[in-house]
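What you see is the complex with one protein chain gone and the rest in place.
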Amino acid sequence: MSQLLFFTLSAMTILSALVVVFTRKPMYSVLSLIVCFFTIAGHYILLNAQFLAITHIIVYAGAIMVLFLFTVMLLNLNADSDVPKSGKLRIAATITAGMLFVTLLASIKSTTLGDFAFPPASDKGLVQHVGQRLFTDYLLPFEISSILFLSAMIGAVVLAKKEKH
Amino acid sequence: MTFLGLLIPLLPLMGFLVNGLLGKYLPKGSTGWIGSLSVLASFICVLMIFKDLGAAQAIQIDVFNWISFGNIDISFGLWIDSLTMVMLMVVTGVGFLIHLYSIGYMHGDEGYTRFFTYLNLFIFFMLLLVMGSNYLMMFIGWEGVGLCSYLLIGFWFKNEAYNDAAQKAFVMNRIGDLGFLLGMFFILFHFGTLDIQAVEGLATGLTANSTLLIGITLLLFVGAIGKSAQLPLYTWLPDAMAGPTPVSALIHAATMVTAGIYMIVRSNVLFAMAPTTMTVILWIGVATSVFAAVIGLKQNDIKKVLAYSTVSQLGLMFAALGLGAFSSGVFHLVTHAFFKALLFLGAGSVIHALHGEQDIRNMGGLKKLIPVTYLTFILAALAISGFPLLSGFFSKDEILAHAFEQNKLVWIILFISSLLTAFYMFRLVFLTFFNNFRGTEETKHHIHESPWTMTLPLIILCVLSVVGGLIGLPAVFDVSHLLGTYLTSVTEPSASLIHHGEMLSHSLEIGLMTLAGLAAIGMILYARWKYITLKAMPEADSAITGIPKLIYHKFYVDEIYESWIVKPVFKMSEWFGTFFDKQVVDRVVNATAGVMDSGGKTLRLFQNGNTGFYVFAMVIGMVVLFIIRLLI
Partner (left out) sequence: MEQAAHLVPLNWYLFLSTFLFCIGVMGVLFRRNAIIILMCIELMLNSVNLLLVAFSAYSGNSDGQVFVFFIMVVAAAEVAVGLALLISIYRNIGSTDIDVLNKLKW
């Protein structure tokens, strides 16, 4: 059952990821990326990481992808504005990515994983548990990340603001 | 005591800083007193330590750990023992008198403040030199006094010839310093320490006269040759007379030039372990002594005569060291500091009175006009000539006695040298102070005795020159040799290493003393007969011929150096400058730059501004890294 779910989700993930890369219309890319993120959220649930699954949907689908969508619409991008790379470059890109995949696979093959044979207690991914870690051991990084957000926000506002002439 | 010990070098340093930094804002004339009093204060500190410090005691002051790496520790340390005490008293005592004298002598000079600044700095470095507890500290002082000597020889830097003299002194000293430096490296390499006491201790464990010891001591001696103006590096000292006369008295007679003697006595164990070096020192000292005395016979510049006399006396001291008579060398160093400083100051007083005239052919008859100078000068001349019972008589006689014990040939040469000394000193005295004045009436009218700041040091030094011999009365007078006893703790470790000849019997010693005294008196009378009775005059420059001409031109040593060393070096430099530099060095450099340039021009094309290309490069780089990781 879970294997079936895994394969279904994986197939959807890969398919939507490929669409992101290969479709010529930016809007389709954005939409299929959203699908891809939802399937990844499905994987999280499959791994019993409910807190992250929810956060993932809120942050990625809710915030980031909306931002992408807005930008695409704001800039009025469509298939006409997109000039594909030349054929040679595309072949080169495919080969290079393929080479990376092969070498990564080879690296994985040559690495012995530790002992992960038995899945642990299932409550590790629950809100309670992650929250506890976050507000005890990782409190300082958590607070600092708010400063990062603040600076990113100010940076974005300053950058995107219309310049005065 | 530690505090007092620190104050000794610090006080002149403070004087230097105050005069050097604030001199402009201080009332005119006060700077000289600041300089002098700082040295006087230092002298008082020395006396206070002397009062409390026993002859066999020593103070070690480690100011801080200066250099520390590996298992080498060099501290910024001072060391005060009996030898240091003697040197300290000479440096600060005579130094103070010369400072005082300079107040009068340099009065009205535009560089008055600068002069005292340099002088104080010199005293500071000289004190470091004699107080340093390790060779590196000594070397700082060694270099520092060299620097001050350079600054003070070229004090009147508007005169091109004076600047040349200063540079000559500096370069000549540098040759010696290189020897010292190399010697120091060898010591550090083989003993692992530069601390003088430690090195002395370690040296006794080595085989006597081993190549290592001979090498080290010879290198150190090269340093001493340069600093103390021995053959063949003596030529800078007569030229150094370009500086103001107090400088000649302080640096080039009493203190700095004796640094070489001090250094050898300080490392006496090291030297005593290398008899070969001792022989070299002996013969260089002997040769210098007689060589410089011969040149002194024919010089007409009052300061040049004194300069060659200094070289000759230093040679005598080195001969004493070469004989292993370390305390005798120090004894003569002390008495020499008294009477030679006095002679220079007297000469300065004469020059001062004659408004810069230095040629003795234009002097004469000054005896009545400047009586204090005359009286002190003649006593100093008697002392240096070895007139019985004056200081120089005892110190010189002690060295001659040691020479007689060990090597009759050395004794004969040194005896001749001291006869020559008596002659040329009194040639100087008679030509300067007796007969009639040979200058212009105009000059004669202005001749006047110097102010008290100048005559007081003369009188004090005169007293010291006369009675200074009391610190080293020979055994025949049935008293102990005060200085020799005082220095026992320093010279004792080497005493057993030196081969001494048979002790002279008292009657023989008295005989020798009488002989030396009578010979000195004889030479003085001969000079009197020649220059007063016969009224002989040194010829004009052009009239000198034959061997006297050779002597007058100082055996053409400067000219030989010029044509054999200086010119070839210049030629070589020129060849390097015009050919080697342009054809070889430039080409290599330009070719290297050309390769880099064209390489850079090619490589920069990779930075083509295309982001896509960069990403490609990055991914390919990652792939390559993964592959490397997989393969290894």
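To keep things simple, chains are lettered A and B as they appear, and every chain counts its residues starting from 1.
Keep this in mind: contacts are C-beta pairs under 8 Å (C-beta built on N, C-alpha and C of every residue); 3 or more make two chains touch, one makes a residue touch a chain.
What you see is a predicted model; the values in this text were computed from it and never measured.
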Chain A residues that touch the omitted chain in the full complex: 1-3, 5-6, 10, 13-14, 17-18, 20-22, 26, 29-30, 33, 36-37, 40, 43-44, 46-49, 51-52, 55-56, 59-60, 63-64, 67-68, 71-72, 74-75, 77, 81-85, 90, 92-94, 96-98, 100-101, 104-105, 108, 113-114, 116, 118-122, 124-125, 129-130, 133-134, 137-138, 141, 145, 148-149, 151-153, 155-160, 162-163
Touch residues of chain B, complete complex, unshown partner: 604-605, 607-612, 615-616, 619
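The rule we apply is simple: only the chains that are shown with their structure count from here on.
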Sites on chain B touched by chain A in the complex: 612, 616, 619-620, 622-623, 626-627, 629-630
Complex contact set, residues of chain A against chain B: 85, 89, 92-93, 96-97, 99-100, 103-104, 106-107, 110
